[in-house]
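Heads up, one of the protein chains got dropped from this complex, but the rest are sitting where they should.
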Amino acid sequence: MRIKVINPNTTAGMTAKIGEAARAIAAPGTEIVAVNPAFGPVSIESHYDEAVSVLGVLEEVRKGEEEGCDGYVIACFGDPGLLAAREIATGPVIGIAEAAMHAASFISTGFSVVTTLNRSCIIAEHLVERYGMHHACRKVRGTDIPVLDLEETGNAALRTILDECRRARDEDRCGAIVLGCAGMADLVATVQREIGMPVIDGVAAAVVQVEGLVRLGLGTSKHGDLAWPLPKPYTGSLSHYAVKAR
Amino acid sequence: MRIKVINPNTTAGMTAKIGEAARAIAAPGTEIVAVNPAFGPVSIESHYDEAVSVLGVLEEVRKGEEEGCDGYVIACFGDPGLLAAREIATGPVIGIAEAAMHAASFISTGFSVVTTLNRSCIIAEHLVERYGMHHACRKVRGTDIPVLDLEETGNAALRTILDECRRARDEDRCGAIVLGCAGMADLVATVQREIGMPVIDGVAAAVVQVEGLVRLGLGTSKHGDLAWPLPKPYTGSLSHYAVKAR
Amino acid sequence: MRIKVINPNTTAGMTAKIGEAARAIAAPGTEIVAVNPAFGPVSIESHYDEAVSVLGVLEEVRKGEEEGCDGYVIACFGDPGLLAAREIATGPVIGIAEAAMHAASFISTGFSVVTTLNRSCIIAEHLVERYGMHHACRKVRGTDIPVLDLEETGNAALRTILDECRRARDEDRCGAIVLGCAGMADLVATVQREIGMPVIDGVAAAVVQVEGLVRLGLGTSKHGDLAWPLPKPYTGSLSHYAVKAR
Amino acid sequence: MRIKVINPNTTAGMTAKIGEAARAIAAPGTEIVAVNPAFGPVSIESHYDEAVSVLGVLEEVRKGEEEGCDGYVIACFGDPGLLAAREIATGPVIGIAEAAMHAASFISTGFSVVTTLNRSCIIAEHLVERYGMHHACRKVRGTDIPVLDLEETGNAALRTILDECRRARDEDRCGAIVLGCAGMADLVATVQREIGMPVIDGVAAAVVQVEGLVRLGLGTSKHGDLAWPLPKPYTGSLSHYAVKAR
Amino acid sequence: MRIKVINPNTTAGMTAKIGEAARAIAAPGTEIVAVNPAFGPVSIESHYDEAVSVLGVLEEVRKGEEEGCDGYVIACFGDPGLLAAREIATGPVIGIAEAAMHAASFISTGFSVVTTLNRSCIIAEHLVERYGMHHACRKVRGTDIPVLDLEETGNAALRTILDECRRARDEDRCGAIVLGCAGMADLVATVQREIGMPVIDGVAAAVVQVEGLVRLGLGTSKHGDLAWPLPKPYTGSLSHYAVKAR
Partner (left out) sequence: MRIKVINPNTTAGMTAKIGEAARAIAAPGTEIVAVNPAFGPVSIESHYDEAVSVLGVLEEVRKGEEEGCDGYVIACFGDPGLLAAREIATGPVIGIAEAAMHAASFISTGFSVVTTLNRSCIIAEHLVERYGMHHACRKVRGTDIPVLDLEETGNAALRTILDECRRARDEDRCGAIVLGCAGMADLVATVQREIGMPVIDGVAAAVVQVEGLVRLGLGTSKHGDLAWPLPKPYTGSLSHYAVKAR
């Protein structure tokens, strides 16, 4: 099975880290193709960054279909372009926020999300609503750590994250913590050990989810709302994004 | 006051029609700048079309800021890129679905939406949830009219829309009908006359809403979730989308 | 265009202030008729005050129809009698809570309300639910300022309001503040300047909303739930409230 | 124990019928005082009728407090003035819609409401939301029977109601039916026998609910949101509605 | 009228206390049969305790039907086995959480629950959702008092409860407090006096509710979702739980 893990930003170091996290959990026989678009924001920290990043995500899914990918992970906690990506994919497409929140709801009655910038909390909160997770999400907590600080050596970011996770544990009556950024994928073991309760990284959770759906023979439904986009011309510099008739 | 009305698809005829509808309602002293991106889908009928169209919407807002636009209308019923556009705009940004639904909720206790393809209903339904309009939206009704058929002469599309509006009136216990496509902007008077109840076109509703907010001195809040995106590099062919430090 | 702005309480000084705020925002050509009933509570600070005030609101709308008013604003943050008023009005009727909350949701992803008595918060909270604004309203904050204290000279009330607005800004992660009383209409500029984020007065917001709907040719729907009340006898001292057959 | 059952409309025949239904269920030792205001609409079939009727309801509660009433029933399915009435009552105040819906939720997992005019359905639907009954209310069904037709001899109205109740039973997967008008209080036994499933009249349900709360020593909470209205002047013809300092 | 009050745990002292509270409120002519199962947990403080206790609840209802009981109270704040019990009961079955929350919503616009272990809060919170009480429940507050500590002499538990009730009163803007454990039935008068606002014990509230429904002639609906279970074999040690054909 070949799963494409798409880092929607263009920071190669983060893509490498995400790929490592994906490979570490992948089942024997699963090939992880970790990529990032050649164009777009170096990090995603606003609705704007996210919106622009979608184009790269879709390009990678489009190429993935030609490359015979069986499923896709969108490795940014805003799950950018999720429904659009599903329309052009044969197999399943899973966002890491989606995967992490669902996993958390299976092992606890309530979880908190610890993420990066405070201004990004709204993105996670909107996903909580969209996914019907308000019954389980106790709080979304920002730390005001810029995403790319997670790529730096040194432990300042880790310390801040640990502090916020401890507050979540002690104040939110939660049973699990979801790390709200793909760039935290390498921290999950450390945080879990320090906090003493389940901590979930969406990259690993999403890889496992995609593998499971593929094994179940379940791809994105092509009946109804997520059917292939209708073939039609696209104009100008985006003309190659046009979907061909099938 | 200068309001930019952005048709997110690239069909110039539709842009002209939208511009006309906007100018017909605009207050004296309001300049309507009706545009469409130079690139992207000729019509928006899926999550995929919509996701790709966002880039053009953002480009037009970016240019609009340089051109001194006071506010923006996103003239596609999926309100593509709404929150991202707000982040890079000084003035208000209003989507036509948003404007139409809110207007409908002011003059009735329940409205129905009549839109184009059945597969697009889900986009409107998700917006109903996002905008907290489930208390007022009785039903979203598809007609399976392709968007560009609305640009053709002849009355086939109109007849289909009228039939569906009559069904909405007679079966949904609604007090108003929202036309769920910018391409229907020229039909509102005819439909209202035939149906005998208020019918709302989002383009006109959004222009009026933007004018009102500008007069109130209210632009998009730059405190918190919709603050200017952080300046950062964008890579490759999208590098010019990078937001500069302010 | 003639818009009647109805202050549901009987304090003439407050009506004058509300009228001023309305006129300050009204478009050229809009005539603002600011009134209050001749009977009823001098201020509205409970469900009881509000319920009794409704009669005066309806009387003013009834007279307004005879006077050729094109639309109405109900200038009390509980929006008293809103649906009843709509039934007897040809044009649109907008409550100031409704107008302010909707405006806030257009320029931010979350707003807080700062109002007068703590016991009145429940009224605003019920409206938040009724209008589907729970996704956007972060908190309703009372200050325990009696409504009529807003009519007094001196800055004690203003200072209290500013303090609460600052708390909202710093603790609620909100992007806009709604002032939750028509009697605060004259404070909006000061508060906005001090707080440094958008502050919304419902009186101005409602005037603009009514103007917009009238320009759109949208009156209250007379199809279905908000149709004219059936003609029937009213008894005793309220017999003149009976609606005539049309 | 003395319970005042207030018919908010001014049709004495209907008050008599309501009083009878109340007395038939009242416990030994409970005195039922069935009244209607001297002023207001002869029937309540719109938001407008309802809004005007509130004044009479409040007057009756005010007098009831002087008369030593222990609790109140508001005998109109829109529960007009409920929260305002609670503020000026020492004992409990229960609306018949509220009582009927809660009773239905105790004996079934889903109920349907059968009411009078189709245009009144919205009033019941708003109460369903307000009371958190959306999980249990399967459907609100109008019959377009004018309220006062229920006061006439002959069985036309009964037949229409029975037909609608049968449809509710057969199509809504409901386990109980709520009769949505105080004027149907005398039909409950007949309908229940014909339909073969529990049928609930709100008048009886509310009397029992008030008796229970009084026996529990529970009156309307005077702490917080429903505390006594602040004493203040009321102006003009409504000056006697002013609440005195306590 | 004979009402069976079932304490789902096996602590006889607690059953006696519950029986006393029930008898103290019961109407003349109501016989209270207070029982606990012969088997199961001595206290219920987790989903597990609760799940195991259901068997005893059902056994007592089954026997109650043979004994001619007219209705049932399930006297544990998790309302264990409520819908299952309803299926095998002719009369009404009411849980104490259900009864208390509904009573609280009749006399206030918002209540808080003060319960025992923090880990039990989730059970009450799930019931709040199930019963549609999120609009009225301000907060569920744990005290970490083990259930059986409520059976001990001395005032340590009472003091802790009073402290938490005071916090609820002062911080939650609530108008009533619900005591979230059947074992607190004897504390209600003391707490109410100390706190100065309505305090509700579910045992008394449920007895009154059952009496009322029985007087209304309303038993559990046997049409639809709560009809008698289909007769079928039960195997092994639980074979006597099989429902016979009727």
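Think of it as A, B, C, D and E in the order they're written, each chain with its own count starting at 1.
Just so it is clear, a residue touches a chain if its C-beta (ideal position, glycine included) is under 8 Å from a C-beta of that chain, and two chains touch if they have at least 3 such contacts.
Everything numeric here is computed off the predicted structure, so don't read it as measured data.
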Which of A:Asn7, A:Ser46, A:Thr143 or A:Thr220 contacts the chain that the document leaves out = A:Thr220
Of the listed residues E:Arg119, E:His135 or E:Arg167, which contacts the missing chain in the full complex?
-> E:Arg119
Full-complex touch with the removed chain, picking from A:Ile96, A:Ile161 or A:Ala205, is A:Ala205
For chain E, residues touching the missing partner are 10, 37-43, 45-52, 54-56, 58, 81, 83-84, 86-88, 119, 121-122, 126, 129-130, 146, 224-227, 229-230, 232-239, 241-243
Kindly note down the residues of chain A that lie in touch with the hidden chain.
-> 25, 27, 83, 86, 92, 94, 98, 102-103, 105-110, 130-136, 169, 173-176, 196-198, 200, 204-205, 208-209, 211-213, 215-216, 218-226
Since one chain isn't shown, list which residues of chain B touch it in the complete complex.
-> 118, 121-122, 129
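Keep in mind that, in the parts below, only the chains that are shown with their structure count from here on.
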State the pair with the higher C-beta contact count; candidates are B-C and A-E.
-> B-C
Between chain A and chain C, the Cα-mean centres are separated in Å by 44
Find every residue in chain D that makes contact with two or more other chains and list them.
-> 83, 86, 121-122, 129-130, 224-226
Could you tell me which shape the graph of touching chains takes: line, ring, star, complete or other?
-> other
